[in-house]
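Worksheet: the structure to be examined is printed underneath.
Missing here: one protein chain of the complex. Every other protein chain is in place.
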Amino acid sequence: MRANARAVIGFSVVAAALLAVGMGQSWSVSLAVFNLCLISAVMALGVNIQWGYAGLFNVGTMAFAALGGLAAVLVSQPPVHDAMAAGGAGLLAAVAMTCLAAGSVWLACRLLPRGRPRALGIAAAAVAGYFAVAAFFDPAVEAIEAVDPSTSGYLGGLGLPIMLSWAAGGLLAAGAAWAIGRVALGLRADYFAIATLGISEIVIAVLKNEDWLARGVKNVTGLDRPVPYEIDLQQAGWFLELVRVLNSDALAGLAEAEYAAALRELTVEASGIFVKLCYAGLFLAVLLIVLALSERALRSPWGRMMRAVRDNETAAEALGKDVYRRHMQVFVLGSAVVGVAGAMLVTLDGQFTPNSYNPLRFTFLIWVMVIVGGSGNNLGAVLGGFIVWLSWIEAEPLALWAVDALTAAMAEGDPIRVRLVEAAAHVRPILMGTILLLVMRFSPRGVIPETVGR
Amino acid sequence: MSHLTGDGMHGGYGGADILRGCTVSVDKGEIAVIVGPNGAGKSTAMKALFGMVRLREGDVRLAGESIARLTPQDRVKLGMAFVPQSGNVFTTMTVQENLEMGAFLRRDDISASMERVFDLFPVLKEKRRQTAGELSGGQRQQVAIGRALMTQPDVLMLDEPTAGVSPIVMDELFDRILEVRQAGIAVLMVEQNARQALAIADRGFVLVTGENRHTGSGQALLANPEVRRSFLGG
Partner (left out) sequence: MDIDIVNAAVLLANFVVVPAIAYGSQLALGALGITLVYGILRFANFSHGDLMAFGTMAAILGTWQLQAWGIGLGLLPTALLALPVGIAAAVAAALAADRTVFRFYRVRRSAPMVLSIASVGVMFVLNGVVRVIVGPDDRSFSDGARYLINAREFKSVTGLSEGLSVRTSQVLTLALAVAAVAALFWFLQRTRAGKAMRAYSDNEDLALLSGVEPDRVVLLTWAIAASLAAIAGTLYGLDKSFQPFTYLQLLLPMFAAAIVGGIGQPMGAIAGGFLVAFSEIALTYPYKKFLRYVLPEDMQPDGLVQLLSTDYKLSVSFAILVVVLLWRPTGLFRGRVL
């Protein structure tokens, strides 16, 4: 079957499933799933740039998604001036001390003779540096975190529109990827994978622990929104009018009191859907832009060279291609895309919760999307994002429904039934693993295989 | 009727054939040597005999029976032993463990075989507790040959046993190989050092582009002016 036909069928199936969710559960749920599908698709595109284009096994996706989320906080939240006054200077001093310490370690590396003197020099510089940084950092952090700890206790952000954070999230993730790549990209492929897994855990540990930055596990909630609030819509005249017009059939012939109640209910529902549609529009726009850019890059000479590097690193190196630089490029680009998606996700949620980042959901699941969709094929990654997110999110209700159907004959409080209902919640990972393994085994090139010539 | 015969072998690693009708054979108590220019398919012929290269045409017979469909492991069980050119010892295991691995399939007492190998290569007895990775190139070759002999083979196949060792060590190795022949084993080897190898060979095969160019006894080939001119440097 041609790749185009597979794409058409694949997306039709996804659309049908979303419609089914809309009619079976509710349109609001369906749209919520759709929005997360869009975000997942963007993340999958980012991973596809790394794995599909260049064969880079990065298992640290979670970190870049979280950094994107951090950007949303740092860009959109209002600055906390008191905290700035209390600890800003101290933090700056700590940064300066860090530079100084790094500089002296570097000097010790360069100037001292090899062997014991150098090792001792580096150790001395590092230890002294640690205490010098701590001397400024610790009091500054304490001061910042003491400022109104129940609602703020952090530096706050720039107070800019949250949409800007999508770009900022990409930049932040790209910067982090550059720094991580400097350390990790020289490693063997499997060590690189483990290294990125480790770094992503460290990034999350920092986000959870450094309260002065984004309140850590106390979370930042009530983030700014790029779309209207439901409550405002429900009071806006034009929106009420719109609801009235769209539902004229349902509302016709109702008595005064009933009419008001029905309208009220419809408005509440419609406002929720409207907001989700607004998000969907924004996310779709981002997805299409990223997709178009990825597609152009893939088909450019740069993309061809990338595939050459992926398919035979040694040969590419022999032909004078700088494999390290190519890997650095895709690593930074792909991570930036994941960062954008991470910022979008936090924007949609309206809150930043470091505890929610776990590798199963934010690293390995994205990998499943890329491999299921078709590594190296951008459209495949998008489709993979849709399929996998849909199955991930709908696995639980479907399993519950199945358990219900199976145990319909049992009494309500039957221990077996209770046990099964509990268990149904955890079939998700089993389903995901099975899908991944089946696709790898029976359709290793994914639902939409790579089409560009190798 | 030779003990081991590769007859009219055609084949390669997929793609174009490297062997194009090559025939080699060796009998017990003989040394047969395959020589020829680089890329002639010498090592490939050896691997084909051992089942590590797929044959498209031709046959391999051991003691009169075709073994062309057997895996290398099965050929080991039938008494064939192969010493590859590189990676032919377990570098992280001791000399003694290397020899024990050679006898992996044997269930009988291996100490007598071990003693024979130590008689043949006394230096190995000294270094039996050292890991093979710590030995010199020549000593490693001895470990490799010793490991192969531990299987009690009828046929010993050596792929360039003297590659990368000094001339003195090479002479020493050839002397040991002559001793192996005296034990009634068929020795088949591929050699770069054609002159020295043909000097001890009962049979010689000169391969060019996967075909036999000259075949005959070692002495006859050494005396053949064409062989001398083209392959032995005059």
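Each chain gets a letter, A and B, in the order it is written, and its residues are counted from 1.
Operating definition for what follows: a residue touches a chain if its C-beta (ideal position, glycine included) is under 8 Å from a C-beta of that chain, and two chains touch if they have at least 3 such contacts.
Since this is a predicted model, take the numbers as computed values, not measurements.
Displayed chains that the missing chain touches over the full complex: A, B (touch as defined at the top). Touch with the chain that is not drawn comes from one residue among A:Arg2, A:Arg114 or A:Arg441, which is A:Arg441. Set against the missing chain, the residues A:Ala93, A:Leu171 or A:Ile194 yield one that touches it, A:Ile194. Only one of the listed residues, A:Gly88, A:Pro359, A:Pro397 or A:Pro449, touches the absent chain: A:Pro359. Mapped onto chain A, contacts with the missing chain fall at residues 55, 57, 130, 138, 183-184, 187, 189-191, 193-195, 197-199, 201-202, 205, 208-209, 358-360, 364, 367-368, 371, 422-423, 426-434, 436-437, 440-441. Listed here are the chain B residues that touch the chain not shown: 72-73, 76-77, 82, 84, 87-93, 97, 100-102, 104-105, 131, 133, 147, 151.
Rule of thumb we're sticking to: only the chains that are shown with their structure count from here on.
Centre-to-centre spacing of chain A and chain B amounts to 59 Å, using the average Cα coordinate of each chain.
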